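Every protein chain but one is kept in place in this view of the complex.
For reference, chains read A and B in written order, and residue numbers begin at 1 within each chain.
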Amino acid sequence: MAVTDVTGRGEAGPATIVELPEGVAVTKLDELVSWCRKNSLWPMPFATACCGIELMATGASRHDLARFGAEVFRFSPRQCDLMIVAGRVVMKMLPVLQRIWQQMPEPKWCISMGACASTGGVFDTYSVVQGIDRFLPVDVYTPGCPPRPEQLIQSIIDLQEKIQREGTLFCREFDAPSRQQPPMALRERGRGIRD
Amino acid sequence: MMDSRVIQQLQTAFPNLTASEFRGQTRVVAPVESIHEVLETLKEKFAFDLLVDITCVDYLYYPDAEDRFGLVYLLANAETGRRITVRCFVNDTDPTVPSVVGLWKGANWLEREVWDMFGVRFDGHPDLRRILLPEEFTAHPLRKDYPLQGRGERHNFPVITRAEG
Partner (left out) sequence: MSHPGGLAHDEPWPYLWTMNFGPQHPATHTTLRLVLKLDGERVVDAMPDIGFLHSGFEKLGEHLDYNQYVTVTDRMNYVSPMANNVAWHLAVEKLLGIETPPRCQSIRVIVAELARISDHLLCLGAMGLDTGAFTHFIYAFNPREQISDIFEALCGARFTNSYTRVGGLMYDASPNAIEMIRDFLKQLPKTLSDMERLMNRNRIFVDRMKGVGVLSKAEAINRGCSGPIARASGVTRDLRKNEPYLNYRDFDFNVCCAEGGDCYARYLVRLAEIRESLKIIHQAVENLPAGPVNVVGTGPFFGEKTFFANQSRSENTDLSPSASRVILPDKKAVFSTIEGLISHFELVMANRGFRTPCEEIYCATEAPNGELGFYIVGDGGPRAYRARCRPPSFVHFALFPHLIRGHTIGDVVAVLGSLNIIAAELDR
């Protein structure tokens, strides 16, 4: 297996060609870590309403979430890294939701499942929070009222892609926006240089 | 009329009771002073032993309404299918009706819900607290002068970002 160093460090001369022994692959640490993380998501089902039943159906026999490496539902937030908010969140529940989110260890992601969690849905009423993203970071929004199990599976796949694409070893992608941007000079030098 | 005998006997006991019927449902309207006695009589003498529901209607914008709040007691018999609806009306500045928790234990939460949603107070209720809304909520949302979208209570929370997470 041959890997070409294309970082273009040596401006003069041809790119160095390195021969690797069998069974050895070279990748960036970030990508390796993200690959591990994305395939071992432990969801915390924050199921409040109708979507919770579809969430159950996703985990149950026919749709079988285990095929996508995200079937280890843990009901303790301290063991989870993916919160699936399924169902509407109301005034009395939102502090609970925030508390549970804060109890989850980093790195953590959040799927807002269904119209109610994402926007309030049909419940534009005095007590329903109009989208949990007003008070909580959300990574993937799943449309539907409620979404079909296939759709939830798709959003988990989407989240896995996102983790693979953006994930870094020290979770710099979660930093405050000002810190997330690399200095201007570095940014101009192109992909892969950010780290 | 299905329950004409019941109505007649009731009306002899309580002269200022009015009765009506709509689509086979018998309804009596009692003054708020005698509502507890009427319900007790219905339960003890006429075997309406099941309290199905207590609810309330705010007649603020209802055409030609005279009173603001109409309490609704739905009673039934647990063996047969007989039903009767008992109404009474109360008005603003601290609307109060006597509690029926002494007659039916099941009335406890139903009355708390009416208090929560309409602000109708139940005299003699053992534990009249809000039940569905948080304790610090100030309005009674099912009153007609409360807007559907509320008064901003639903936006009144701290925001958690990733960096703080």
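Quick note on the criterion: a contact is a pair of C-beta atoms (placed from the backbone, for glycine too) under 8 Å apart; a residue touches a chain by one contact, two chains touch by 3 or more.
Fair warning: this is a prediction, and the values are worked out from it, not measured in the lab.
Among A:Leu41, A:Ala70 or A:Val90, only A:Val90 touches the chain left out of the display. Taking the complete complex into account, residues 45-46, 48-50, 52-54, 56-57, 60-62, 75, 87-88, 90, 92-93, 96-97, 100, 122-123, 125-128, 145-146, 148 of chain A touch the chain not shown. The omitted chain makes contact with chain B at the following residues, 18-20, 22-23, 25, 27-29, 49-53, 55, 57-58, 62-67, 72, 74, 78-81, 83, 85, 87, 89, 104-110, 113, 117, 126-127, 129-134, 141-142, 146, 148.
Just so it is clear, only the chains that are shown with their structure count from here on.
Measuring from the averaged C-alpha position of chain A to that of chain B gives a distance of 48 Å. Across the complex, chain B meets chain A through its residues 133-134, 137, 141, 146-151, 153-155, 157-163, 165. Within the complex, the chain A residues that touch chain B are 90-92, 94-95, 98, 101-102, 106, 108, 124-130, 134-137, 174-176, 179.
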